Every structure is written in C-alpha cells, then in structure tokens.
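Excluded from the complex is one protein chain; the other protein chains are retained at their positions.
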Amino acid sequence: MTVVADNTATNANALIRQRRREEWSVLSLAIPAALIIAFVVLLPVGWLFYLSFIGDDGQGTLEHYRKMIEYKSYYRVFITTFKVSILTTLICLALGYPLAYFLAQLPPRWAGFFMLAVLLPFWTSLLVRTYAWLVLLQRKGLLNEFAIDIGLWETPVKLVHNLTGTLIGMAHIMLPFLVLPLYNAMKKIDRDLMHAAANLGARPINAFWQIYFPLTMPGLVAGSLIVFVLCLGFYVTPAVLGGGRVVMVSTQITSILENQFNWGAASSLGVVLLVATIAVLFIAGRVFKLESALFGKG
Amino acid sequence: MNWLSKPASDTQITHSNRLWLYLLAAVIMLLLVIPTFIVVPMSFSDAQYLEFPPEKWSLRWYQEYFGSVKWMRATSTSLKVGLLTMLVATPLGTMAAYALFVSGHRIARALFVVLITPMIVPVILIAIGAFYVYGRTGLNNSIIGLVLAHTAMATPLVMIVITASLRSYDLNQELVARSLGANRFTAFMSITLPQIKFSVITAALLSFLTSFDEVIISIFVSGGVNATLTKHMFAALRDYIDPTIAAISTIMVFISTLLLLIVQWIGSRQKS
Partner (left out) sequence: MQNDTALPIQISGLTKQYGDLYALNRVDLTVKSGEFLTLLGPSGSGKTTLLMAIAGFNRPDCGSIRFGDTEMILTPPHRRDVGMVFQSYALFPHMTVAENIGFPLKLRKVPPAVRTKKIEDALETVQLSGLGHRNIDQLSGGQRQRVALARAFVFAPRILLMDEPLSALDKKLRERMQIELKQLHRKLGVTTVYVTHDQREALTMSDRIAVINHGELIQVDNPEGIYNAPANEFVADFIGESTILPLQQSNGSLYYESQVVCPTPETNSSTYSLVIRPERLSLQKPDNADLLVFNGTVKESVYQGETVFVLITLDDSNEISVRYGTNAVSSTSQLEPDTRVDTFLRLSDVIVIPGTGQ
C-alpha cells in the first residue's frame, strides 16, 4: 500500500503546495535566532576548525595536532582538564545527592524556601562567587582563621592558587547544575512506590537502593553530564583560583593566543575540546535521553 | 510522641534517624549561600587589603566605584548590552521555541540542533571564534557584537523556559481561536501569549542576567570604551585584588537576588 495521493486527484497539488507554505511559515519563526547563532557560534567554530589545519606558513598541515601528541605539556593540559572535571563532578555528586534528597522530601512550602539556597548562587554571577572564594580561601582568609581557631590545623594552609582552591570554587559553581535536574527527577517519583516497597516488606535501606535510587538515575546522569561538560570548557574559576598552576584547556588556549598569537595552535586545542565534549554528550545521549531531561521531549 | 520520633519518609524512617541528613544538608546549604553573600560585609570594609571580618567600616569602595569613569562606563556598557540582549533574545527565542514546538517537520530537528549549540560548544571556543570573526567584520569592541554574542548565549535558555510553559498549555486554545476567526498571529498574541507571559518575563530576566554576568566572550570581544563590567572585574581579580570589586559584587548580588525573587514571585502567581 504505497499509493501516495495521486497527483491528478482533486486538489492534491494545491494541498501539497499549501502544506509546504504553511510548514515554512512556521519554521521561519526559528530562522532569525538560528541565523544569529550561526553567525556567532557555527561560523566562528567552523573557521577555527579550518585554522587548526593551517600552519604558520599558511599551508595545510596537521602539525598542530601532531604537537599535541608529541609535546608533554599539551598532554598534561588534557590530563588536568579531565582530572579537574571528574573530581568536580564527583564532589558535586557527593554533596548534591543528599541535598537534593533532603529537598525532595520536604513539604512543598519548605522546599521552596530551602531551594533558594540552591537558586541564589545559581543566579549570582560566577565572577562574584569566584571572587568570594578567593577571599575566603586566602592565607589570612576566613576559612584558615576558622580552622586554626577550632584547632583543625595550626599554621595557615595554602587553599587557593592551586588545585584545592580550583576544585572548591568549581564545585560551588557547578552544584546547582546537578541539584536541579536531580531534584526534578526525585519529585517525579510516585510516592506510592515507596509505600508499596515498605508494604511488601522492604527495609527502608533496601527500598531506597532498589527502588528510589534507580528511579533517580535519569536526573543523576543528566545533572552529572551537565556538570562534567561545563567543567571541560571552564575558564574563569580555574584562571582565578588556580592562579596559573591549574592549566586547563581553556586557560591554555587563552595563553597561547595572548603570548604567541598562534591561532592554529589555539584552534586545534579548541577543536579537540569540542570533539571531547560532543563525544561525551553523544555517548551519554545514546544511553540516556539528555534532550528529554532538558526540553522534556521524546 | 514528639516530632523526632514521627515518621519522616514514605518508608517510615523517623526524624531522629534522619538528623544526619538534615545536618549534612544544612552544612551544604551554608556552603552554597555564604560565599554568595560574603562580599556584602567585605564591601563595607575600610581596609586596603582583603580582610574578614572588617575592622573598620566605610563606604570608600562604593565611592571609588561610583567616582571612577572606568567603572561607570563599564557598568553602563553592561547594562546597555544586557537590556538589548533581553530585547532581542526574548522575542527571537520565544518565536524559535514556538516554531519547534508546533512543527513536526524534520527541518525543525536540524534547527533545534543549531539552536542549542551555544549550550554544547565550550564558551571559550565561542569566545575566540567570535573574536576572530568579529576581527574580520569590524565587530570587536562594539555594542552590537556583544549583543549578538550574548543573544546567542541567552536564546537556548529562553527556549527552555518557553518550551516548558508551552508544554503545560493546551494548544487547542489556539485552534479554537482560529476556528472562531483569528489568524495564527492573532491567535498567538491574544490567546497564547497572555497565558505564557510569566514565562516570557522569566525568560527576559534570565537573558538579561546571562548577558550582564557573561565573562569569557566579553573578555575577548569587548574593549576600549565598550569594555564590560565583567571584563574589568576579571582583569582586576587576576592581576591584583582591588576591594572595589567587593562593592561591585555586592551590587551584582543585589541585582541577581532581586531578579530571582521576582521570578520566584512570578512562579508562585503562575501556579495560583
């Protein structure tokens, strides 16, 4: 049965023309936004992609990519980037899961109030928060003084301009990105499921691990993924709190541009970063529906 | 039976068995909130170097800020760009979200992918890419270049907010309106828009804030008289610590807290 409406049938051609016209008139609403994004994002990224294959002499070359493999310093940048991203994601998971669980268990009115603790940082400039951590974590900062006062350690510990400071700052900035989707996933869980589990004789701990936790997986994965991917390309916090000691891909790209003005090298790093990001999203997207977590489709 | 021994969960765990969770959550929430607000007392300190708690209070950093041509110009640039971004990104993002929501065409899929790229591509890449392309089109250091870039960043967020509200909206209302004699545009403006207006306002505030707080692209493509507030702040943070930042930060925290509360208030009105 592949009889597509016969073109000689009544009004068939006019109807097809009208359908096309209407489909395009709807789609055209998305065109202005798409054009801006194409100009600001797609075109530049495409251009950088091209530049990454152009050598200093203006000829096509793979030297920028070859350097990344040959030089240890590049290699280290990627290791650092992945290390920082994974650690930040893990810290967020450890802190975010209990927090989201706490919020999800509260009655709505209280949840709304305590949720402000997540939303306020979320809405505050990350520059401001990075600055605040810079102050809190410095040698004579609040944290050191507090720790010495209660006897945690005796002499000021170096908490900033190193990996520790970077991780603290990044975890603080990323935590809401994990908590919000996780909280939504938890709120969607039918409370009767837990009643049923208890009713069927599951001890609370079993009910949690066998029923509740698996049901929070979609939110957990979506949140961790968002955090991880954002970390991969993060710039401001490592640049300020790392104090030049935590060189991530993004900070490396900037310093190449600032110091050597080498577009090819900077672009190639950017391209690898983008490919890594897309690869992570793609792999996760095959396993989980990320789009549905963000846009609720599918 | 006191409160502690009452069941706290669906599996009848008591509150007293849950105290560890409450304590942990309280610590995490404090860790989230304190660094957001710590800049407020700091900004009123008299000291040249960062100290907390301040020994002597003063308004000198606010005077410094409001008296500085550099900071004032940067603030005005950021506000200008933020407002323009809001005015461009909100309608364009709403139109795009509506189109993708209504259309089942396969081109809509492709457009969707284009429209969320700003969320996928690392911002540093967008920043240097825009810097490069703007360099060839004369858009570097211009307001228009900043607005375009920030609009690109804000559009996916607008789309997320609008799509969410369209999903909880009965689109049949538009069909009814059309059967009653309204064309598509009239139907949207008179029936759909009034009902998603709170989300549109939320999206607008979000796009303003996205632009106002944006750092990385601004570092690259803004400069000269059109350098943004965040560009100067970043430079100040990286190179030397100027307590004026605390004053500016306090103002920024104030703005974002205000916007958040407006959005929360809108959200509660929307539900009722």
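Note that the chains are named A and B in the order they appear, and that numbering of residues resets to 1 at the start of each chain.
Quick note on the criterion: a residue touches a chain if its C-beta (ideal position, glycine included) is under 8 Å from a C-beta of that chain, and two chains touch if they have at least 3 such contacts.
Treat the numbers as computed from the prediction; the structure is a model and nothing was measured.
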Full-complex contact with the absent chain, from B:R18, B:R178 or B:R238: B:R178
Missing-partner contacts on chain A, residue numbers: 1-6, 9-12, 14-16, 18-19, 22
Those residues of chain B which, in the complete complex, touch the missing chain: 170, 172-173, 175-183, 186-187, 190-191, 194-195
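In the analysis below, only the chains that are shown with their structure count from here on.
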Interfacial residue positions of chain A with respect to chain B in the complex: 23, 26-34, 36-45, 47-48, 51, 95, 98-99, 101-103, 105, 112, 114, 116-121, 123-136, 138, 140-142, 172, 175-176, 191, 194-195, 197-198, 202, 204, 207-208, 229, 232-233, 235-236, 239-240, 249-250, 253-254, 257, 263, 266-267, 270, 273-274, 277-278, 281, 294-296
Residues on chain B engaged by chain A in the complex (per definition of touch): 8-13, 21-22, 24-25, 28-29, 31-36, 38-39, 42, 50-52, 88, 92-93, 95-96, 98-100, 102-103, 105, 107-108, 111, 114-115, 117-118, 120-126, 128-130, 132-133, 148-149, 151-152, 155, 159-160, 163-164, 167, 209, 212-213, 215-216, 230, 233-234, 237-238, 241, 245-246, 249, 252-253, 256-257, 259-260, 264, 268
